[in-house]
Each structure stands twice: as C-alpha cells, then as structure tokens.
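Notes for the one structure printed next.
A single protein chain has been omitted; all remaining protein chains appear in their positions.
Letters A, B and C mark the chains as written, and numbering starts fresh at 1 in each.
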Amino acid sequence: MATPEFKQLRRSYGFDEVAIVPGDITTNPDQTNIDFKIDNFTFSTPILAAAMDAVTDVNMAALVSKLGGLAVLNLEGVQTRYAHPQEVLAEIAQASDAEVTTLLQRVYSEPIKENLIGERIESIKKSGAVCAVSVAPANTKRFAPIAAEAKADIFVVQSTVTTAKHISKSYRGLIFPELRKSIPMPILVGNCVSYSACLQLMRTGVSGVLVGVGPGAACTTRQVLGVGVPQVTATMDCAAARDEYQRESGRYVPIITDGGMTNSGDLCKAFAAGADAVMLGSILAQAKEAPGLGYHWGMSHPHPALPRGTRIKVGTTGTVEQILFGPTSVTDGSQNLVGALRTAMGVCGVLNIQEMHKAEMVIAPAITTEGKSWQISQSSP
Amino acid sequence: MATPEFKQLRRSYGFDEVAIVPGDITTNPDQTNIDFKIDNFTFSTPILAAAMDAVTDVNMAALVSKLGGLAVLNLEGVQTRYAHPQEVLAEIAQASDAEVTTLLQRVYSEPIKENLIGERIESIKKSGAVCAVSVAPANTKRFAPIAAEAKADIFVVQSTVTTAKHISKSYRGLIFPELRKSIPMPILVGNCVSYSACLQLMRTGVSGVLVGVGPGAACTTRQVLGVGVPQVTATMDCAAARDEYQRESGRYVPIITDGGMTNSGDLCKAFAAGADAVMLGSILAQAKEAPGLGYHWGMSHPHPALPRGTRIKVGTTGTVEQILFGPTSVTDGSQNLVGALRTAMGVCGVLNIQEMHKAEMVIAPAITTEGKSWQISQSSP
Amino acid sequence: MATPEFKQLRRSYGFDEVAIVPGDITTNPDQTNIDFKIDNFTFSTPILAAAMDAVTDVNMAALVSKLGGLAVLNLEGVQTRYAHPQEVLAEIAQASDAEVTTLLQRVYSEPIKENLIGERIESIKKSGAVCAVSVAPANTKRFAPIAAEAKADIFVVQSTVTTAKHISKSYRGLIFPELRKSIPMPILVGNCVSYSACLQLMRTGVSGVLVGVGPGAACTTRQVLGVGVPQVTATMDCAAARDEYQRESGRYVPIITDGGMTNSGDLCKAFAAGADAVMLGSILAQAKEAPGLGYHWGMSHPHPALPRGTRIKVGTTGTVEQILFGPTSVTDGSQNLVGALRTAMGVCGVLNIQEMHKAEMVIAPAITTEGKSWQISQSSP
Partner (left out) sequence: MATPEFKQLRRSYGFDEVAIVPGDITTNPDQTNIDFKIDNFTFSTPILAAAMDAVTDVNMAALVSKLGGLAVLNLEGVQTRYAHPQEVLAEIAQASDAEVTTLLQRVYSEPIKENLIGERIESIKKSGAVCAVSVAPANTKRFAPIAAEAKADIFVVQSTVTTAKHISKSYRGLIFPELRKSIPMPILVGNCVSYSACLQLMRTGVSGVLVGVGPGAACTTRQVLGVGVPQVTATMDCAAARDEYQRESGRYVPIITDGGMTNSGDLCKAFAAGADAVMLGSILAQAKEAPGLGYHWGMSHPHPALPRGTRIKVGTTGTVEQILFGPTSVTDGSQNLVGALRTAMGVCGVLNIQEMHKAEMVIAPAITTEGKSWQISQSSP
C-alpha cells in the first residue's frame, strides 16, 4: 500500500495561549520609544481606532489624533449616510433587543451621500487631526477620488479578506498599483492573515497592511465560514512577510494587528508577535466619547450569504485618554494601554517597537492557577 | 534494558479545533461551482439529509431534491413500519420525557411492512425527486431487491461502522461486489473513518462512502464504546484514501462527511478537509418541514449490548430553504449553509469543491477571545 | 554559554483524551472471547471488584464470581474489624455530612480481628466463589499466613504505590520472592504506573500487576502529592513492560487497570491501551447489592501526612448483573459494560483481548460537538 498523503495542519496560536518572557536586562519604561510610521506620518501612539460606527466619528478622530494615535472613519457608515448621525446613533442605542436588527437593516439601507464624505473629512482636518478614511474594495473606485479631493491624509481599503488579486467573470477587481497612482496618499489594505497573502499585498506598493481574519473562536467569521487564524500566529506570519519584503525591496511596510485584543496584555503580545501598531474596536467603543454610546455593532451587509451585525452592549469604562494613558484604578488591563505597553517593554529590556518584536514568547495555555493579583503591585526597579 | 515498545497515539482533530486560512487570491462567490456527483447523478447542492426518522420522510425527500440536494429515506424506521407515520411521529413529539423511552421501544418493535417500502419509494419518485434509501447491512439482502423493484435511484448501506469484510461463524456477512451485481443502482456505504477501511470499501466497487464514527466527545458511540474519530481527521484520512483509490483505479469515489457539524462553519471545514458532500442530521431536523416536529432521536435497537436512542429537543429554526439558502438574519451559522460555503470558497480563492480540498487549514483551538461579530458585516470585494 | 540542560517532560493521556479507531474489518461481538487468566484461574469476565468497603463484601464476592469476574475483599476494612459489618455500613450511610469524618475515623480505629479474616474467607469459599483478598504491604507478613490457612485463592498486596524495593532504616520492607514462597497462591501487586517499576515488580515473580496511581486530575493523590499518571499512558507503559517481560522470561503476567474509569467507553479504552482486566470501584459501588448502600469512601489512615477518605454519594443505578451485562435503557455507558466491550471489539474486528491490545487509538480531546446520540442506535452488521 502506498504511503497515504494526509492533509497537513499547522498549529496556530491566539492571545490567550501565549505569554511574553521577561528579558535578561530591564529598561526604564519612561524612556521607551513607541513611535509608529506610515510613510511620512509619524504617530507617537501606535494605536488605530477601528473604522466602525460605534468607534470613530469626527470627534473621536480629533481626540485620538490629539493623543498621538489615528482613528479611521468608515465612509460607508452612518456618518456619510446621514447629515445628523447622532440622532441615528442614539436611536440604535435606545432600541430594544427585539427591534434592533430591523432598525440596523433600515439604517444602513439609506444611501451614502457623496457630499457628506467631503464634509466629514473637512471637519476632521479642521480639528488639526490626521484624517484616515476607509472603504470596501467594491466602492473604492467610486469614493477614493472624493476622499482625495477633500484632502484626506490616509486611505484604507478594508474588507473581511482582501487580496492582491480578485477573480470574477462579471466585474474587474480592484488593482492596487492603479489605485496608488490615482490618489496622492498612503494606502492601507486589509485584512489578511498569511505570509504569502501579506507579501503579495506589500508587493502592490501599499503603505501598510491590516492583519486579522476571524481571530477568535467566537467570531462570526469563524462560526459562519469556518475561516480564521488566531491573531498571534497571523501577526507572526505577516511580520515574517514584512521582513522578507524589506529584504527584497528595502522598504519597511508596517503591519497593523486588527481585532481579537481584549485587554492591554493582548496588546502587548501583539507587538511582541511583530505588530507595528494595533487597531482597536470594542476596547475604544467603551470610551465615554465613543459614538456608540456604550454599544458596538457591525453594519448590515447587502449579500444574503452573510449575516448582519449584532449589537453588543460594551458599556463605558472611562475617557479615551484614561483608556490609552490612565490613570487607572482597575487591574483588568482595560485601561492605560500605553502605560502597559511601555512597562512590558521595560520588563523585556527593549527601547523601541522593533526591538520588542524580538522579545521571547512562550505558549502558555489559559489555565487559571493562583490569582496572584498582588504581585504586580510590587514596584519595578 | 531493551527500549520499551510503547503503543503510539496519533493526534486527531474535530471541527472546533481547526480553521480555514484565506487564500492568496479571492474569487467571486457567485461564480463558484459546488456540484456533487454520484455516478451519473449530479446534485447542485452537495448536501444529503440523513436517513433518520426525524429528518427524512417522503415530503422532505421531495423538498431537498427540489433544492438540489439528496435526502435518504431509512427503510427501517417509522415510514415502513406504519401506514400512517405522521400519527406516530406526533405521538413521539408529544410524549413526556418520562414516557418517551418506553414509547420509542414500542414504536420500533412494530414489524417492517415490505409493501410500505415500495409505496414510500413510489411516492418519492412521483414527486420528481431522486430517491435514495438506506438499510442496515443485516437487512440488505432482504430489502435491496424490493427497493430495486420499486425503482429507487440510490441505495445506501449504513451502520455505525461498516467494513468491506465482516467475520462471523454463525452467518455470512454482506459481500458488496455481490450486492452491486444484484441491484442496478449506485451504492453508498458507511460509516468508516480510517484510510485503510475507506480504501478497502472503495475497492469493493461502491459509488460513495459515508465518513463519521463517534465524531464528538459527547457521542453515545464514544461514551459507550470508546470508539470514534473526530470528523476533520476522519475526513482528511478518507479523502487521502479516495485520492489513492483514484490513482490506482482511475475512478473518483466521493466521500460524504456524516455527522458532527453544528453550523455552517463546520460544513465549510468538512469540504476544506476533503469532503465531496456532507450528510446532515440535527441541522435539518430543525427545519419547519422536518418530520420530527422539533425533536430528533435514534431508533431503538434489538441488541441488548447497545443502548436505545434518546429523544432530543432541537427546536425549529426556519424552512429547509432558509437553512440551505437563506435569507437569514441570524449570525450563528445555522442558516444559509450554501451561501456560507460559497463565501468561504470565495475567501479561499477557489472555484469548485475539488479546489476547496486544497485550502490551507490551521489548528486553532476553541478558545473564546473578543467576539468581533461586526467584522463579518464589512463588505467583501 | 553552554546548552542548557532542561528537564524533559513526556506527554501522557487519560481516558477523556483518546478514542479507539474502528478496524478495517468487523467481527461478530457474540463470538468474541474475553477470558482473563491469573495463573491457573480463568475468568470469563475480565472485571475485578475493588478491595473497598463500599464495593466488596462476602455477598458481592459470591455474586461477581458467579458472573464470571473476581471481587477482592479488603482484609483491613470493616469486614474484619466487626463481627456484624452491616450495622456499621448502615451507620456510615445514614451519617450526616457533618459527622461522617469523625465516624469514619472511629470506625477504622477498631482493631482488625484475625479470626474474622478466616471467617470471611470461608464464607466466600462456601458460596463457590473464587476468593481474592487484599492487604497493604505493611501488614502482609502478619495477615498472609492467615489468608493462606483459610484457603484464600488469590492474594493481593496493594497500596497507593508499591514497588519491588522499599528503603527504610527502621524496618525491613516486604520482599515479594519471599512472600511467594511462604504462601501457595497467586499474588497480585500494585499499584504502579511506569514501565520500569512494572517490569521490576514482574521480575519478583508475581502473578499480576495492578496499574493506576492518581489517574485523574481531581484525584486526592494528584492534589495532595502532585503524583499520578493518566490511566491510558500508565496502561500503555505497563503493557509494554508486560510484553518485554514475556520476551525475557516466556511468562505472560497480566496487568489490571485500576481506577479512573467512569463509563463503559473508558473500560473499552483500557483494554485497547493494553489492559488484560480492569478493577472497578465507584461503578460497582453503584450496584444495588453493593455494601456501600449508595455511598463510596476510602479508609481512614494512621499517618498524619495523608488525609482521610471522604464519603461520596454515588447512588444506585442497577443490579451488578445489569451493570455488567444489561439489559439497559440508559445511553451513558454506566451499564452493560461487557456488552459494550464485546461490541467495541466487534467494531475493531478483533476476537480476543490480546488482539484488542493492537487496536488503533487516536488522541481526541474531550471537546463537545454535535451530540449525535442516535447514531449508535443504527444496527451493526
């Protein structure tokens, strides 16, 4: 009998399954450099606010930019469908569980107004913020010129899975090199999770890649499509692609880990796994200033094969500034994300994000033992 | 001391432990081809309804066939024991938990009427549907000629474990090459889970093999006999046998993954693991048209060594058409199975089921992290 | 820097983590041979009742022997401390949770009466049963001659861990070759879990070895001492020792897997892992005839380093005969253990226990998927 050729499965890891190993030396957390760059833009806080209606509006974009990060405005959400989105957002927050699905379907059937795209971008720019906007690949050709004309700074093309090449008999897919020539700003593309998909996206000339598809077992993507890769492995693989692309091209294209992080510990692990920045959704939807008013949801989707987003109550934990920089009195990692990152870097003995990529990690399954919650309170050197 | 010869254990995987990795390119889901063939029969929906009394009756057989799939009627269940099975089914649905075991034992002690076998097959044929019927190996010699005479289209021989060879001193086991000669229709056989058992079944000349024994840890087969193989590994191993058999014989014998799938994500994973089609039980028992009226159960069994089936309340989620094709407003993967399969294929960048067999998969344990239920709602390209 | 010499850890497996793979052929369960031999004794049922006060008394010994198995009477329990043990057993069953620990400590501080040892053995012999008795190593020299004089058939020396050699400055440990010469009956020894400990015990000339130390994570042995090996690995390792010992000596010494089995599936796995027989505690304590009256407990212990036994309510599920042979209407594997074993052997295509040792097994973690409880009820060939 011939040797059977079984399909091979590679082991992958999520945040809950790994931990960072302290270094052989330690460094002063206050002296770590956590700058993040997209082409000529430098951000002192390597955190992006997700292009979700419950996370980013004009006000959040201004706030996050002021705090050193970057918020991405979704050009296909309520902000561009309604002249007065606050009313719609309040309606969603006040709807009962029974009526919210119907409401969301109605809200997102309102057409996108091209003039509102320009208005929102101008408002963000007026606040002095760096302005990033996001569209799905299918609408890119239509909205990219409008965003360029309104002087947006960074353009994000994002869908569940975006690849360098899309095959269809009925329409011509988006060609990223063409898009780059048509708009004069950095382009971020995503999401992807594998080495080769990421490498091929980078070879199209984009300025950054978003990493993350179905990161958690409870994800809709995983339950409905069976598709997904746990975020630590996805980040490690795309980081390897980034390093390979730098070797072959000389160009360093940052990767942004998007999704699956629930606390500051996960965020620290994302950087140790290779992320240059992280994109946060539900953690920032919990901010007092978040447009979701304590709720978070996805958008309805035109394709009947894919289910509609569910509204989740996330509550409100503190201001954006507390979430990013503290001060905090909670010990669950939901606040002071930047402080935690700097402290983790200190414990790993590194001085910047690229050194943090080399921190050792172990597989350390999520089995609860003694809750030594007091150890953290002893002072570091 | 000699080197100890320890027994070796191979790692196996179930649906909850794996995920599909998106491809390097994407394809248009609407242009994927998901045809499934059994000899000269082609099905546009690669889904079989299980030969269980709560799943398949004459009406369901007609419905599923109309929707492109194939339902299998059990020739040893209530449909062939009772002239008016609806009454019996209603009685089972209405029985209290305390009395249902006794009721089931009584219901299945009624003898099978050979004339009803013919009647049921004729009713299914009259509806225009492809008619598949199922018997246990022990009753095959008796019922196969009746099914053939009634012009059934496909004959299924199914038990918990069926092998190419059965050893007994007291009776002569079923010989599949003999059965093939005696009835003029394709024969599907199952269930099996290993490479060599599947390969040996294919060498008997059958037209398809059912894959799945004790797929879940909560299975009765696993609890009572300790026997079973998680479905992803079982499917991968039998797919390797199918490919080997094609190499040695030139004939492509499809494998049908039967059991263990709880949502559309599991179904997509079965195809990525190598399935040509899937057989569904409890998911279809939840259809409004299902004969089980919101319940699902196995049949009582004459052998005292094996326990009797338990009745489980599965509830009713939607019509068969909604379950297979949507539209749906739920995000748990219980509806629009075909839409989910096509979308997963698009995300993997493949155009047909055999290409889907080559999709990359990772081991991704079922640990819950952030429930990013909104990501799916962003539009695909 | 020199290469670090890290301690190595080997992976071990328990019943919940493995499953048996069906064979390439199947056999008729009714024709399987499950005989088990200890020297010149042959048992048609390869099941031993544990030497626990809640499991084995004179009556159970007679019953289990009549059903083909072997019950072991503990010579250091209530049966030899009290002329009328039923009264004491009833008192234990009726005690409240608050008072039972004190009661057990008092009950087991009553001295052992040497005359009762003889009386119990004679009663068992009078019933026609094979009589097996058990003592701890420390009391072996004192009680073995009494058991021999009373014509016990099989002598069991058992403690949590028993080895071929025990080191102490204050007393001389038990020497098994000496014991063998002093009493004219087969000696079973245990418990052990590793290849080399088992091999060394076999080399002392004993007639059988009990396998199992701290098999489950919830075991007191594991929680208190951190000591234990999951039962599948322990059984596989000791089976390898048995096979090696047979190669070097020509003598086949059976191993008896003791503990950790909660249902018939676990029992089937023990045999597939290499067991020649199994010893059951709590499953048999659930018999209507069990002396524990629905409760199960360990004995108090004189050494302050070891905690005292806890009384557990196990309830009553059926007669010993139903537990061993059915008929049964439950599907949880708590009854018809022998029927399940024969059916599993049929599914594996084997005809006796030694062939069952070669059945393939996979690692199949205990993750619940679809509870396909009906599949088992389809008839086997």
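Basically, a residue touches a chain if its C-beta (ideal position, glycine included) is under 8 Å from a C-beta of that chain, and two chains touch if they have at least 3 such contacts.
Please read these numbers as outputs of a predicted model, since none were measured by experiment.
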| item | value |
| --- | --- |
| Which displayed chains the hidden chain touches across the whole complex | A, C |
| Per the touch definition above, residue among C:Pro4, C:Pro111, C:Pro184 or C:Gly250 touching the missing chain | C:Pro4 |
| Touching the absent chain when the full complex is considered, from A:Asp53, A:Glu76, A:Asp153 or A:Asp266 | A:Asp266 |
| Residues of chain C (touch criterion as defined above) contacting the omitted chain | 1-2, 4-7, 9-12, 14-17, 52, 76, 101, 105, 136-139, 158-171, 173-174, 191-194, 196-197, 200, 212-231, 233, 259-262, 266, 281-282, 296-310, 312, 366 |
| Contact footprint on chain A, counting only the chain that is left out | 13, 15-16, 18-31, 195-196, 199, 236-237, 239-241, 243-244, 247-248, 263-269, 272-274, 326-333, 336, 339-340, 342-344, 347-349, 351, 360-381 |
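We adopt the following convention: only the chains that are shown with their structure count from here on.
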| item | value |
| --- | --- |
| Minimal step count in the chain contact network, chain A to chain C | 2 |
| C-alpha-based rotation, chain B on chain C, 0 to 180 degrees, nearest 5 | 90 |
| Chain B against chain A, contact positions shared by both copies (same if over half, else different) | different |
| Between chain A and chain C, centroid-to-centroid distance (C-alpha), Å | 56 |
| Rounded Å distance, chain A centre to chain B centre (Cα mean) | 40 |
| Residue numbers of chain C (touch at least two other chains) | none |
